[in-house]
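All protein chains of the complex are present and in place, except for one that has been dropped.
The block that comes next holds subunit A.
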Amino acid sequence: MPPRVTFQPCGWQQNEDTPLSSEYDFALVNIGRLEAVSGLSRVQLLRPGSLLKFIPEEIMIHGRDFRLLRVGFEAGGLEPQAFQVTMAIVQARAQSNPAQPYSGITLSKAGQASGSRKPPVPLMETAEDWETERKKQAARGWRVSTVNERFDVATSLPRYFWVPNRILDSEVRRAFGHFHQGRGPRLSWHHPGGSDLLRCGGFYTASDPNKEDIRAVESMLQAGHSDVVLVDTMDELPSLADVQLAHLRLRALCLPDSSVAEDKWLSALEGTRWLDYIRACLRKASDISVLVTSRVRSVILQERGDRDLNGLLSSLVQLLSAPEARTLFGFQSLVQREWVAAGHPFLTRLGGTGASEEAPVFLLFLDCVWQLLQQFPADFEFSEFFLLALHDSVRVPDTLTFLRNTPWERGKQSGQLNSYTQVYTPGYSQPPAGNSFNLQLSVWDWDLRYSNAQILQFQNPGYDPEHCPDSWLPRPQPSFMIPGPPSSVWLFSRGALTPLNQLCPWRDSPSLLAVSSRWLPRPAISSESLADQEWGLPSHWGACPLPPGLLLPGYLGPQIRFWRRCYLRGRPEVQMGLSAPTISGLQDELSHLQELLRKWTPRISPEVHSKKRDPHTILNPTEIVGILKDQFHPFWITRC
């Protein structure tokens, strides 16, 4: 069993439908602060290795995920246990080594599943997964490359990725060598209108590529488009250190006993700069979405490491421009592809290795998604509760999803490496037999930690994908795509496009760094003006000004909000009454009424159903009763 603190409520049974209770379950690495309390005034802060000075009446565990677990020991014979339990936690923390070998989750749940069990979300570890996804996106000019099957191009890259059709694997290998850590340009997403969103690491300027290599690099970046925009994703966005500092400050601010006076709360919140970083991310993602949507081009996200902000921006851009990414399934696939498979160093970034490069970029991303959810409540299939569940899962030591830095380490662990000899051929399917490796569980196996009632709440009852009349059609829509000028190369920076003489920094011309010194100050126009620039002539859209499916988020000061339900969970009084019944209440009522109607007049029910859209299909009456019983949100840890 992985190192954790678990509280088991009375009456809770091991063999309930969830093996672990997500509410009272704290991974040791998640413990941010441990306090023992006795009486009204005695509070001791327990660091790893400290010695408990009294018998506690209560211990309070402040999670790094903003949760608070408070365990009271009832008086009367429990004193010795109270002391023992507390000291055990202290010692376990001192000994715990986050990088210790993962022992795997050996639960009956895992055993139940047969070998043919399919993961709920494609883990993007097989070529089939990539091929299926490629077909889904209708990315015709692209193919799945197997050049990294042995992780010899880059260990941080997935074993498979998409490259342009015309580029040979040998060229890919050579071209990738000229990028930082071998992370060359790969397709992230193919826009149905024809644009391609690419991501890559920084140019490895010390290398000395020959002409053919440069040509290969260039054609990979251009991906067959004449209009190419290079986006420096580090520009205007916070550094890793900034993100980490902001997050630490935010956590300090949200502690229940933070010393900030109520009338100084807003400036204290501002002082964390967390919201400001969210604003920067949303603004940039919105700009890039406009670039991708406005005309057929290749948009390349370039970050030196290609493992942090690139993933954040690429995911946000897809959420803004692709309605399918806003479904529950689509979003999970997106995270799996752009973060997990793409090699975001989760373990390091979330402080698992104790290295200095801790920075919760992924949590920043989740907050950005939450902002979008607030701004477009009818456009997302998943709810805030789903985001909370994901937020709380990043340090849970049950699955490997967030516990490794690279796909290589993850693959090594789950024993999948023994299948690396197979060669990808189209239509080839992996033999299910002979798969000796463990059944791999991922974070997307929600039923490990969440009950059915909780999982039901992952659905956003207000989801209404049809609220836009021109709902998304996954076919090329050349009408709003303006062809670019022949062979133009741009650098997108500070909200403006600057022409570049060439794509690569090598050859005789100044390097990209030199180009960047010519960056224009951001013109004093907002990103809407980028939309203006791109769509100056709205005539061919008629009344609907934006391409269907595209969301342009707001990011003015008053529009970026504080994720209260996540960050203030340590302050139980703030959480009360937050989930006032609105849409879900109505939905319950709808189902209830329809049920009644069905009972009374069994014959007319089909007519009723066909007439109206049926938003309640996921709920059946018995489940409703379950929800009503536990109306308080399932992710609140403290209940008083």
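Following the convention adopted for this analysis, a residue touches a chain if its C-beta (ideal position, glycine included) is under 8 Å from a C-beta of that chain, and two chains touch if they have at least 3 such contacts; residues count from 1.
The definition used in the following text is that contacts and distances are computed from a predicted model.
Enquirer: Given that one chain of this complex has been left out, which of "Dynein light chain roadblock-type 2", "T-complex protein 1 subunit theta", "Myotubularin-related protein 12" or "N-acetyltransferase domain-containing protein" is its protein name according to UniProt?
Expert: Options "Dynein light chain roadblock-type 2", "T-complex protein 1 subunit theta", "Myotubularin-related protein 12" or "N-acetyltransferase domain-containing protein" narrow down to "Myotubularin-related protein 12" for the missing chain.
Enquirer: Which residue numbers on subunit A touch the omitted chain?
Expert: Per the touch rule, subunit A residues meeting the hidden chain are 7, 9, 24, 37, 40-41, 57-58, 70-72, 74-75, 256-257, 260-270, 273, 275-276, 279, 375-379, 462, 464, 467-469, 482, 484-485, 488, 490, 494, 497-499, 520-526, 528-529, 531-534, 536-538, 542-546, 551-559, 562, 564, 568, 571-574, 576-577, 580-583, 585-590, 592-594, 596-597, 600-601, 604, 608, 612, 615, 628-632, 638-640.
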